[in-house]
Every structure is written in structure tokens, then in C-alpha cells.
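Input: a single structure, listed below in C-alpha cells.
What you see is the complex with one protein chain gone and the rest in place.
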Amino acid sequence: MLAIALPIGFGLIVLALLLNLYRLLRGPTLPDRALALDTMYINAIALIVLYGIATDGKLYFEAGMLIALIGFVSTVAVAKYMTRGDIIE
Amino acid sequence: MEHLIIAPILIPAFAGMLLLLEVRERQPLRRLTGLVSALALIPVAVGLYLRAAGGDILVYQLGDWAAPFGIVLVLDKLSALMVLLTSLLALPALIYASRADDKRGANFHALFQLQLMGINGAFLTGDLFNLFVFFEVLLIASYGLALHGRGPARVKAGIHYVVLNLIGSALFLVALGLVYGTTGTLNMADFAVKVRELDGGALELARIAGLLMWVVFGLKAALFPLYFWLPATYANATAGVAALFAIMTKVGVYAIARVQGLAFLDGPLAGLGRDALWVLALLTLLLAAIGVLGARRLGEMVAYLVVMSVGTLMAGLSWGSPEATGAMLYYLIHSTLVCGGLFLLADLVARGRGKLGDQLVAGPAPAGRSGLAALFFLGAIAVIGLPPLSGFMGKVALLQTVPSPLYWLFLLGGGLLALVGMSRAGSTLFWRATGDGRARRLDRPRLAATVLLLSAAPALAIWGESVLEATVAAAAQWAQPGLYIEAVLGGGA
Amino acid sequence: MSRLLPFPMLSLLLWLSWLLLNGFSWGHGLLGLVLAVVLPLGTRPFWPNVPRLRDFPKLVRFVLVVHWDIITANVVVARLILGSPRKLRPAFVELPLELTDDFAITLLASTISLTPGTVSADVSEDRRTLLIHALDMDDEAELVAQIKQRYERPLKEIFEC
Amino acid sequence: MNLAILVLLPFLGAALPPLAERLRAPRTALALSAALMPALALALLIGPAGQVFEGRTVQDALSWMPSLGLTLAFRLDGLALLFALLVLGIGLLVILYARYYLSANEKAGRFYAFLLLFMGAMLGVVTSDNLLLLVLFWELTSLSSFLLIGFWSHQSAARKGARMALTVTGMGGLALLAGVLLIGQVVGSYSLDQALASGDLIRASRLYPLILVLVLLGIFTKSAQFPFHFWLPHAMAAPTPVSAYLHSATMVKAGVFLLARFYPMLAGTDLWFDLVTLAGMATLLWGAAAALFQHDLKGLLAYSTISHLGLITLLFGLNTELAAVAAVFHIINHATFKASLFMAAGIIDHETGTRDMRRINGLWKYMPYTAVLAMVASAAMAGVPLLNGFLSKEMFFAETLQSSRLGAMSWVLPLGATLGGVFSVAYSARFIHDVFFNGEPVNLPKFPPHEPPRYMKVPVEILVALCVAVGVLPAITVSGLLAVAGSATLGGELPEYHLSIWHGFNVPLLMSVVALVGGVAVYSLRRWLYTQYDRLPAINANLIFEGRVQALARAATALGNTLRNGSLQSYAAWLLALVALVLLVHLSPAAIDGTRGLLPLDGVALLAGAMLVVAALITAVLHRHRMTAIMSVSVVGLVVSLTFVRLSAPDLALTQLSVEVVTVLLLMLAMYFLPVRTRMESGVLRVSRDLLLSVVIGGGVGLMAFAMMTSDFQTISGYFLDNAKPGGGGTNVVNVILVDFRGFDTFGEITVLGIAAMGIYALLRDLDLLSARSDSVGRPWARDAHPLVLVTISRPLLPLALLISVYIFLRGHNLPGGGFIAGLITSVALLLQYVASGVEWVHRRMPGDYHPVVAVGLLLAGVTGLGSWFFGHPFLTSTFDHVHWPLVGEFELASAMLFDTGVFLTVVGATLLMLANLGKLSLLDDKKGGA
Amino acid sequence: MDQVVEFLVSAAILVGGVFALVGSIGLARLPDFYLRLHGPTKASTLGVGGTILASLLFFSWQERALQLQEVLIALFLFITAPVSAHMLAKAAMHRDLKRREDTRGRPWKQ
């Protein structure tokens, strides 16, 4: 059962990533692209967690945790750049 | 285990760190720290050289891990010679910079020390990836130093310098990937052993790895067509920095010599890229000589002289015989010290001419004209290769050991072009002076530093035989990679 | 005690996190404890205003409610997204705030963003109004009331009097 | 007696006059200080001279650079003695003369110093017994004469003349060096002695023509032989004592000296005859004819010198022993009369203020004594009987009659010789008539001229006396010296010859008569000749040469600028083209010959790969939209991280992810000051070139990657896997490599990071940057600088992130993680505080200078490394132990952890030093702009 | 592996995957930025949540002990994701991005 669910899960998330990429490419505005990138980061977490299940190991858990913890900082920086120009004032 | 071997790396490293710790910007303290370190390097380097001159190749296994698994430092005659040369160049350059230039920006002394760390590391390491790391150390420090001070020209030149070297670093990594991917090792000696056993596709890849290394080292050495960054970078750098940079191109030459001597003297890749290097070296020589002739600033002229020396050296190296390499090393020592001195001299001249700086146009005579003129005359004679100074000995040695009509033509013809260029420059700066400029006295420590470096020319002539014997001995050892390999892989393990 | 543990909740969170990360052992329990004390102390200057937790059980309840809402509303939102975009009724809604504590306001804003269908878009300079964007809003008053009742009130009880 | 000391004396002497000048010695004392060493040398020469006259060759050698074949070897034979006497003797006279010639305000000390340097060099040339040493001194004469010619450096003519002389003779010197090296190659030694004995070997060598041409290039340039003669007249810009010395007796004679010196080595072949005779004849005629038309006194003498040098050269070219002796004889004679003439010309210049013969007339009335001296010397130059010039010219005429090498054309030589004689007489006549008679002076700057100071005439008197003495009593005065010099030149027995005034009525005498009569006739036709000459286009060698040099320099600058055009992209293109070339030439698909089994490709990997490809391409295509490009690069970074996850590299994934965040922060900080869009700037051609390079290099690297991945190899990495735990105390092999096996790399790496931070700090200090006052669409910036939600969330995130840092750090040795990643997490958490709350807010809460953090980090790593010294181990040797504590249980303590702490601190310090300072930039900007 | 656990894990994976996809579909197809903002911040959190739940179950079963590390991912994500959304919304309002005409209320001037 897991042998079927996992590939499907991978497929769904990769599909999601591709849609994110489409939005990033398409825009049309900068916030759209930033949002797309942010979403990609989040989907990447899902991918990494799934990979952990698939390989029966927890070596990659930290990678997911890292994204969750500090991945948003780049989104914040981009957003702040858009509103204030200066991200560290 | 002789800890002295690592001292040329650790002394400036720790000095640099301590300088960084000194947050209150007490310039005298910083100068003292820097100068003490630079001074300390000289006896250390002399000591190391004397050890190496005995004929043994000394290996220092970092972390006590045996080669090829750990990183080793290797002290042979060649590396000892280069470390010694660096220390001899560094002290006057630092003295010169410590008069005032060091205050024109932040962190000068720390950067200077760490630059020395990088240079010495590159000379001593016996590991290819570690060579990459030390390249990066010396590069990043040199970026900082090249940009020390201010001015758009300096920044522009700096950007060129930095970007080209970043591309160079990327290429170096590709080469290292290929080295590891084909031979499964990073230790130079081990690589030398294993590359001889390759065949088929792996051999093809190893060949490309070697050639890429030549490109990367050629960029550092400033070979045609990779030297274009150099004139602006060097001519725009602070004088003491430019003087220190005189050794930087030699790091490239050394790296080629080192890898070639170990891995490509014989075996399936014997003489790798030698013909191409030969042609490029000759072109470098010629184009740099033309550059000397066409230079419009003294600093630029000296920078081209540096490039010219690289062409001269690389041709000598790519000739491939131990004798030619010995002569090349003598010339290397000469050109490094003399060009370093000329950079300082150019700055002394520029300082005395006010707004005109070192531009080669008639203007007020610089302060201390006759003294400067005499120094310029001396330096020019030396660097052009006229007797009775070291340049002449070096050129004769090269001409004797590289019996190629083409080389003779380029070397002598290049010398002639440089003669024309430098005589014009000297005539314009010192003879065509429109009245004496500001009557300020020359700064004595600056003058002393300049004289110290330029005095290499007579010194290397007077004691030429000892120096030449030393370089020939270093080359002889270089030409027997077996000794090195045995010392690294056989002994300590 | 408050000198040593300026933010007990944070310390607890840190300690629990440490144990989550490393699994439970005496060693890690001890080390986690050290960290749970040292880290808040070290970062003390970064917390100018201390949010005081008044009611721990209510906090647990609140967390559970939010999670439940996330799950249920997710289904709703999924349907909206997959359905025809024409049917969506987007709206900007201004939510008058009763909360006054920065931390509590932030929690409310985050909660609103986490629960499907709404995103908190801005907090007014005077911190009296929260701007919310809703994906599909039926009735503004109803939405405001729902948020106030489900999230703001508990938060007020948890953090303020 | 040590010959080396003899040569050294003038060099030592060069130090005295400047010293004396510094001590404000009077002019006479200055001159005496200059004369001291040459006089001493002359005295010391007496001893060895005696030996030479006894037929011995005095030799002396010191070792210098034996590996080069360069020894300080000297020899004194007849030829060397002759020249040594000329150099020292005339040198002393010139010093005496210069005492009066130089005006009080000139730097006489320097002048004498240069003169003595030259003297020493010249002495070295003539006494060298080592070919390389000879070249060395040869070049020294060029250099010191450069200084002498340019002595009046305020005059443009002097500067240009000096440079021209140096360039031409310098070129010759290089050729000579090449020639000498080839001789050394053939002979197997640079000993002159051996080389002289190996004449047959050299002439038989395949290299002989090349050697000859190179050596002759040196000789001809130095001796101003056609077509290299043009520099000499312009060297007349030198003070007259210099001309009297260099251009009569010494420097230009160095060339003919070498002809004599190398005569036994190189002469005797047809090629020698053709080259040397031809050049000599051309020079003889050209110089003689041109001399007549000079209005400048020194110009006349200069061309006359050229002509006489041609004569001497021609004689050497004739390949007969007698001709060689005649040549040596003429060297002596020319030196004496020409030096005296130069001095006389200098006196006239000195007294009248001009050297223009059109203005100088009738000086007989004003300075009869000088006139007599000059007229005698001129007569000697013309070859009038009873004067020394007559004797050698007679021998010259005779020798031209003997040659048969030209076969039926042999008459050309005597004819040319006679013609040369005719002109020689004509210009000598002019020197006498035009200067001392020919009416009254015209408009002299100094009037009336009178006799010079007494002692200024002494040198001229001595020289003229010598002319007469030799001319009248050759057998007594000069024959001994000529004999030893001649035999030394020939390197063997002298031929039969007689130095006598009267040889009877013979063809040479007839030629002399023709020359005298013809010369007078030509001179009487001078007005017509001058008008004819003036119709010829004027050629100013100085202008031409200077023009050539300038054109060359301009071309050089232009070429330099073409190559080094200031375009980073063209430099980068050269670099990358070189790489492309390497790949195109050496990489073939055949490199893919591995047999390693391939890993299966799954859909996820395929799609992820496609994502990377698309994102990279977007970056390249949309790079002008900078923000978009930054985001697409982030996607690439993300996929690369995921690739590391997939390909078993968790440490790399973590590192890549955290570096990514910091990089984006960095770029966003920078974007505040940079344009948002890049203008379209590249043309189609440029884009195609770049695309080509991209495809070749990208494709090549990809191909190599594939070749590598598909082939098996032997690697040392098994050692690391085996020893990580037992030797390094950690199970995360990557980390153990980083902090232990290859800790030195890491030490260097964090140093790089630290230096970069320092360099960035330095770059940012007082950087003036205009920041954008509004966003890219022109809207003013938002008011809310510190959004509440962001600020509030950033607070608890700091301790949380620190906790995670500790976690990542501690597990690093055994599981993915380590100091570097931990450091980055901490940095990001701290940076978030900056972003959320601003620099000032943060700096009120923690120190803002991160230099010490970097320093402490680096020092910690370094000191940890040093620690192993105390246990007798090399730098960075690690140690670890398992410790058991009650309650806590067993845990490991490793020195590598300490090292890793250093890494951690360095990373935090460096990252913050970089980014916080970059963030602070805008504060400066605000203060400045008051916005 | 126990069928039940396996089923639960599989279900969680599928739920996670589906919601991740749905969120991204929203991002891709919704007509204005403010609408698109809802997709990822909602669905992706549950998307990740699903996979994390799967992972928790899977490893806890595997190790026969409660494995809750992954909870931290969710915790961090729940803390940080709203901030991203909030900041992006502010950016969008600052830029006065087009919104669907029938949107009620108005964004605030920044």
C-alpha cells in the first residue's frame, strides 16, 4: 500500500512544485513570484519528509526543519525590499 | 616532526587574527604587530631554507594523518626558496605601506598578514585541494588589499580582478573534480603516481584536468591572453600592496612548476601543454614589452614589466630542462624583488609630483629628483636586463639554457622595447622636469624600503653564483619527482 | 525565579523542543534544561515586553480548536480553489481589535492566516484594527463575529485580563 | 699587479667628485679628485706595460659566476695596452679640459662621476679576458655615455640624442650578447683566450654567419657604421669634453676595438670581407661627404669621425695583416687629432658662444694660438705629410690597392679611398679656412672672443704635439706601441712594414696628392655645393627617430588598449575561450568509456532536474529583470539542495539551504542601491559568441561529468570511512574529514570567510551610495518600517534558532550538521532581528562590531590546532575521549569540537560583519540625505 | 508492517500530497494576487502537515517508540508561514496590485 501511496505522494508534490515554478515564471507581479518561491520552499519540506519515509531514514529531517525555521526569511526580505527598499534599516 | 615548517603559515595567520581582535584601531600597535610578524618570517624562512638546502625533503603531516589521506606540507628546495623570497619582499613592502597608506582604509594590516599566510600556504602545501584553499585565501586577501584606499579606477580594476579570479576558481574546482574523479586522490605526490597509471577515458579527463590547471595558474601568473586584468589592478593598487603583488604572479608560475614537475615530466602525459605554454609565454613576453613601451603611467609600466617577467619565466619553465628551470628561478627571484622595488619607486615619484602622479608627462621634478633618478636608472637597468645587475645575469642564464632562436629574439627584442620605453619614461620624469616641484624631503623609511628592494639587483649580481647555484640545485631536485614522492608517500606513513 | 526564568513558557517550549529533537534521556533532559534557562536569559534584551500567560489550559484548548479549524476549513477551501473562481466572493475586512498586547495580536493574526480562507494582511498603526483578506466571504459581520468569538476572545483570556 | 684593481679604480674614483662637490670643494679640487684615480691607474699600468712590451700577455682572473661562464678575467696585451693608454691618457686630458669648460653653476661632480664610470667601463671593455665580461662592460659604456650625452638634460636635443644613442647602441649590445653566447656555445667557453685560439673552429661552425652578423651589429652600431651612423651627430648635444672623449678616442672606438679584438676569431672569410669592407666604405664616403656640409663645428667633426671610423673598419675588412696594422695605427692617430679638434671646437664654442661656422669667421685675429693648434690637428685629419694622419692614410691607400677579392671590380676600393680622401681634405680645409679666416665674425653671442684660460689649452697642446711627433718621428714615438698592439690584434707575428715619412714615389703617394688637390678644389667649389645640398630634402635623423619611436609607442598603446580594452567581458571571454579551446581539442565522446552501472532515473528526479534546468534558463533569459532572476536563482539553489538530499549528502543539503537564505538577504540588501533592471546592451554578434562559449563549456563540463560518473575508479576515501570512528571519533565522516582529516582546509576556509568579512567591512566604510527614494514603480516607500507581526514573531524565533544551532552543532560530529551550519542558523536568526527591528534597535541590545567574534573564532580554531604541539603532535592533531558522568551518561569530548566552535564563531562573526554593515549603509545615507 | 498503520501512513501521505497540490493549483489558477495568497498558506500547511503526520506514524511504528521530531517542522512552519503571507500581503497592498473587481472592502495604503 505504501509502495503505491509514496510514488503518488511524490508525484503530487512534484506536480505542485511544477505549478509553483509556472507561477514564478508567469508572475505577473513580483509578489506573485515571491509567493511562488515561498510555496516551493514549503512543498520542498513535504518532499523531504516523504523522502525520509521512502528511504526509511531520518537523516534529512533537519533539512526540512531548516527550511521551516529560516526559509521564510528570504521571503520576508523580498517583501520588505518591495515595501521599504531597505531590508535592514 | 618539525613545527617550523608550518610557521610561515601560522605566524601571519595568528598575527592577522590578533590584528582583527584589536578593535580600537590603534594604528601604531597594528603596525608593530604586522612588522614584527613580517620580520619574524625572515629568520624562519632562512632557517627553513637552510634545512631544505641540506637536500632532504621534509614533510609535515597535518593532524598527524599520513599522506595521501591527510594534508601535508612539503618543504623542498623550491618551496623553501619561494617562502624565503616572499618574506624578503614582504618586509620592505610593509614598511613602505606602514608610513601612511595603511590608514587609507580598514583592516589593512590584517589583510596583509593573511595574504602572506595564503602565499606561504600555496608554496608549502603538498595537496591540490589545499592549494585551492590557499589560493582562495591569498586571493580574497588580495581583493581586499587591491581595493585598499579609494578611487573609481581602483574599484573598476578590482571588479575585473575579482570576477576573473572567481571564474578561475570555478575552473580550478572543475580541474580538482577531474583530478579526484580519475585518480581518486588529492595529494600531489599521490596524484603524480596515479596519473601515470591511467589510460582510456580517465587519461583523457586527467589531461583536461591538467590543462585546466594550466589555465587557472596561467590566470594567476598573468599569461597571455589572461593578463589583461593585471596592469590596471597593479597600477591602481596602493604601492606597498603592488609591491607585495609582485610575488602573486609567481605563485601561478610556481604552481605550474610544481604540478608539472611532479606529474607531467614523464609518464603518459609527459610535457602536458608545454608547447602551448611556450607559445603563450613568448606572446606574453612580446605583448608585455609592447605594453611597457606604450604605458602612460609609471605604475602601469612596472605592471607590464611584471607581465614581461612572467613571459620570460614561463618560457624558461616550459622549455622543460632542469637547467632552464634553474635559470628561470634565478630570474624569478630577481624580477620579483626588482619589480616590487619599482612599484615603490613609482609611488615615491608620484608622491613628489602632486596631481600629475606617475603619469608619464613632463611636470615638476619630484622631490629628491637626483636620488630617485639614480634609483630609477638602477631599477631600469636591472629590469631590462642590462649589465652589471641581476637582470643581466638572469637573462644570460636563460639564454644559455634555452637555446631557442625564437626565445632569444623575443627576450632580447623585448628587452630593447623595454629599454626604449623606460628611457623615455625616465627622460620624461627626471629630465624634462619643468622646474623643481615641491621641495619636500623624501620620506626616509619609504626611501629605505625602496632601496632595500632595489638593492636586490646588485646583491643578486654580486652573490649571483651562490644564488644561481641554489636555484639550479632547487631545479635539479624539482626534476626528480621521485624524491618528492618518496618523501611524501614513503617516509612518514 | 523570574530572574532565572523570565519566560517560563518559552523555557518550557525550548526544553520540550530539545527533547523532541534528541529523544528523552537523563543527559539530554539536563542539557535541555540548561539550554532552556540559558537561551532565554541570553536573549532577554530582545524581549522588551513580556507577554504574561494567564491561563494554560485555555491555551491548550485554543491550539486544539485552531487545528480543528485548519483541517475542516482546508477541505472547504480546497473545494473553492478547485471550483470555478467566478463563484469566489473575495473581500477585505477590517477587524476591530480588542486585544492590546502585541504578542496576542500577532498570535491572532497568525491564527487567522493559518486557518483557511482568511489572511491577515495588515495591522493598523494604532493596533486597533486588523485588515483581513477573505477568499470567499458571505457576510462581513458574521466573519468578524466568528473570528472574535473563536480566536480573539480566548486569546484575550489567555494573555490579558 | 692586479688588473682587476686597475679596472676598478675609475669606478671607485667615480665616487670622489660627488663627495668633493658635497664638501663644496673648489672646481680645481673637484677636477683633481676626478683625476686622482685615473692617474693612479695610469701609473699602475706602467708595470704591466713593461711586460707587454717584452711580448707577454698579462692575465688576471677572479671568479664571479662560474656557472654562467662569467669570470672577472682580464688580460693586458698590446692591443689592450694601446687602448688603455688612450682611455686613461685622453681621459685625464679631458678632465683637465673640462675643469675649464664647465661653468661654475654646473654639477661638475656628477659630470666627472659619469665620466669616470664611462672610463672604467671602457677600460673594462679593452682589458676583458672573458667574453661575457666584455659584453658587460660594453653595455656599461652605452649606459654611462647615455648619462653623459644627456648631461644637459634641460635641452631637448640632449635628451633625445642620449636616448637615440642608447637605443641604437643598446640594440647592438643585445646582438653582441647573442653573438658572444653563440661563440661560447661553439668554443665551449667564454674565455677570450680560448676563443681567440679557436678561430678556425668558429669559422668552420654552422653558426659562423649568424655569429658574425650579430657581432658586427654590435660593432657597427657602436662605431656608427653605415647605416647605424645617424645617432652619432646627435650625440654631439653632449658637452664638448664628452665628445672629445667618447666620440673621438673611446666609445666609438670600442666598436673598432672589437673588430681588432675579434680579428683572429672572425676575420679571414669572404663574408667578413664583404660585410666589413662594404660597411666601412659606405661609412667612409657618406661621413666624409656629409661632414663638408655641416655648419655646426661639432657636426663637421662628428661626420668626420664617422668617416674615419669607416676607414678603420674598411681596413679591418680587407683581411690582410698589414691592413689590420694600418687600422690600429689609424685608431691611434685619429684619437689624437680628433680629440684635440673637439677640444679646439669646444674652446671656440666656449669663447664665441656658438658653433655655427657661418657666423664664426676670422678667429685667427682673436685667438691665433688656438688657431695654430686647430690648424695643425686639421691638417693631420686631412692627411698632410709630416703629421700622423698622413702615415696611416698612406698605409690605407696602399692596402686598398692590394685587395683582389672584388676581382675585376677591385679598382672600386682605391677609388673610393681616394674619394674619401678628397672629401676629408675638403672638410678639413673648411675647418681651417671657414673658422679662422673667411672674413669677419658674424653676430657672435660673445664678442670679441679671446684665447681661453692657459690650462684649457694644455690638453690640446699635448695632443697636437703628439700628432706632430708621430708624424715626424714615427719610428721613435709610436712604432713600439704599434708593434705590440698590431701583433696582439693579429694574434701572431707582425707582417713586414715600415713606418717612415717617405716611401718613394708610388701609387699611394699619388692618391694622397690627388686627395689634397681634389680636396682643395672641392672646397673652393663649396658655395655651389652648398646650394645643391640645400636643395636636397633635409633629413633630421633626430626627428625621424623620435617620430618612429613615438609612432611605435602610440601603436603600442593602441595595441595595448585593443587587447586590454577595459571590458571585463572581453577578458572573461578570452579566459573562457581558452577553456573552450581546451575542451574542443581534447575532449571527445570517446572519453565516455566507463562500465559503471547507471542508477535508475525516476520521475521525481526527472521533474526536479527539469525544474532546475528551467529555472537556470529563466535566470539567463530574464536576467535583466533582476528580482525575478534572484528568485529563479533561489529555485536553482533549492533544487540543488534537494539533489544533495537525494544523492546522499545531507550535510551539503543543510549547508546549501542555509547559505541560500543568507545569499538572498545579501542580494536584497544590495538591490536597494542597484538598478532594478539591466538595460539591453548586447548585440546579436556578442550574444552569439557568448552562447557559443556557454554551449561548448557547459556541454563539455557536462560530458566530462557523465564520463566520470559512468566509470569506476580507485579512491582513498575508504580510509576515511574506516578511520572516522576509530581515528576521528565521529560517525559523520564528512564532518570528521572537515574538522580532522582535512581540518587544515577548513582552517583555510574559515580564514577566507573572515578575510572576506574584513574586506567587505573595509569596502563599506565611508561608501557613498545613493539609495532609491522610491520603489521601482516610482511609489514612495511604505511607512511601516517594522511590521508588528514580523517583529513579534522574530523574538521567540531567536532562542528557538539558537536551540536548533546547538542541536545541529552538537550532533555534527556524528550526524549531519556541524559548526558551519549551526553558525549560519544563528546568523540568520540574528539577521532576522535586524530585518524586523532595525540596526539601532539591535545594537542597543548587543555589541555591533563583529571583528572580535571573527578573531576569537579563528583564534579558537588556530589555538586548538596549536594545542597538539604540546603533546608533540603536528598542527591540528585531534584527540577525543568518552566521558562518563552520573545521570548524564556517557558522552564524547573531542578537541575537534573546540575547533568546530571556532568555525561556528567565525561564521557568525563573518556573516554578521558582512550583512549588518551592509545594512548599516542606508543609515549613513539617511543621515546624509536627511530623508 | 501493520496493515492499519500502513493504511494510515498511506492516507496521510495522500492527504498531504493532495493538499499540497491543491494549494499550488490555487496559486497557479486563481485570478488575483490576494486570492492566490490563500492557496499556499492554507493548503501547503496541511500538505506538509499530512506528510509530517505520515512520518510520525511511520517512524513511531518503525522504532516502536513515539517519534515526534517532525512536530518541530510543523511548529516552526506554523510560526513562520503566516509571517511570509502577512509580509507579502503588505507588499502587494503597497504596490497596489490589481484585485478582482468584485472584491469588497479596500486594501490599506501602506
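Each chain carries a letter (A, B, C, D and E) given by its place in the written order, and its residues are counted from 1.
As a convention for this text, contacts are C-beta pairs under 8 Å (C-beta built on N, C-alpha and C of every residue); 3 or more make two chains touch, one makes a residue touch a chain.
Here, contacts and distances are computed from a predicted model.
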{"item": "Per UniProt, the name of the complex member that is left out, chosen from \"Monovalent cation/H+ antiporter subunit C\", \"ABC transporter ATP-binding protein\", \"Ion-translocating oxidoreductase complex subunit E\" or \"Putative membrane protein\"", "value": "\"Monovalent cation/H+ antiporter subunit C\""}
{"item": "Displayed chains contacting the withheld chain", "value": "A, B, D"}
{"item": "Of D:84, D:148, D:752 or D:896, the one touching the omitted chain in the full complex", "value": "D:752"}
{"item": "Contact with the hidden chain (one of D:61, D:472, D:529 or D:605)", "value": "D:605"}
{"item": "Option touching the unshown chain, where B:147, B:307, B:398 or B:472 are the choices", "value": "B:147"}
{"item": "Contact with the hidden chain (one of D:457, D:626, D:851 or D:920)", "value": "D:626"}
{"item": "Of B:4, B:21 or B:155, the residue in touch with the unshown chain", "value": "B:155"}
{"item": "Hidden partner chain, touching residue among B:109, B:297, B:369 or B:424", "value": "B:297"}
{"item": "Interface with the unshown chain - residue positions in chain D", "value": "560-562, 564-570, 572-573, 576, 596, 598-602, 605-606, 609, 612-613, 616-617, 619-620, 623-624, 626, 629-630, 633, 636-637, 640, 643-644, 646-652, 655-656, 659, 662-663, 666-667, 670, 673-675, 678, 681-682, 690-691, 693-695, 697-699, 701-706, 708-710, 713, 715-717, 720-721, 724-725, 731-734, 737-738, 741-742, 745-746, 749-750, 752-753, 755-757, 759-760, 763-764, 767-769, 814-816, 820, 907, 910, 914, 918, 921"}
{"item": "Missing-partner contacts on chain A, residue numbers", "value": "55, 57, 59"}
{"item": "Chain B residues touching the omitted chain (full complex)", "value": "129, 133, 136, 140, 143, 147, 150-153, 155-160, 162-163, 166-167, 169-170, 173-174, 176-178, 180-181, 186, 231-232, 235-236, 295-297, 299-300, 357-359"}
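Note that only the chains that are shown with their structure count from here on.
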{"item": "Fewest touching-chain hops separating chain A from chain B", "value": "2"}
Omitting chain D while every other chain stays put - resulting connected groups: A, C, E | B
{"item": "From chain E, the most remote chain by mean C-alpha position", "value": "D"}
{"item": "Chain whose average C-alpha position is farthest from chain C's own", "value": "D"}
{"item": "Interface ranked first by C-beta contact pairs", "value": "B-D"}
{"item": "Distance-to-centre winner among chains (Cα means, whole assembly as reference)", "value": "B"}
{"item": "Inter-centroid spacing, chain E versus chain A (mean Cα positions, whole Å)", "value": "10"}
{"item": "Centroid spacing, where centroids are CA-atom means, of chain C and chain E in whole angstrom", "value": "16"}
{"item": "Approximate Å spacing (C-alpha centroids) for the pair chain C, chain D", "value": "75"}
{"item": "Junction residues of chain B, two or more chains touched", "value": "none"}
{"item": "Junction residues of chain D, two or more chains touched", "value": "775, 782-784, 787, 789-790, 793, 796-797, 800, 804"}
{"item": "Pairs of chains, among all present, that meet the touch criterion", "value": "A-D, A-E, B-D, C-D, C-E, D-E"}
{"item": "Touching residues (chain side chain C, partner chain E) in the complex", "value": "17, 20-21, 70-71, 73-74, 77-78, 81-82, 85, 88-94, 109-117, 119-122, 124, 131, 133, 135, 137, 140"}
{"item": "Contact footprint of chain A on chain E as seen in their complex", "value": "1, 3, 6-7, 9-11, 13-14, 16-18, 20-21, 23-25, 27-28, 33, 36-37, 39-40, 44-45, 47-48, 50-52, 54-55, 58-59, 62, 67, 69-70, 72-74, 76-77, 80-81, 83-84, 87-88, 90-92, 94-95, 97, 110"}
{"item": "Partner chain B, residues of chain D touching it in the complex", "value": "63-70, 110, 132, 135-137, 139-140, 143, 146-147, 150, 153-154, 156, 159, 162-163, 166-167, 170-171, 173-175, 177-178, 181, 184-185, 549, 552-560, 563-564, 566, 568, 570-572, 574-579, 582-583, 586-588, 590-594, 701, 704, 707-708, 711, 713-717, 719-720, 723, 727, 740-745, 748-749, 751-752, 754-756, 758-759, 761-763, 765, 849, 851-852, 854-856, 858-859, 862, 866, 868-869, 872-878"}
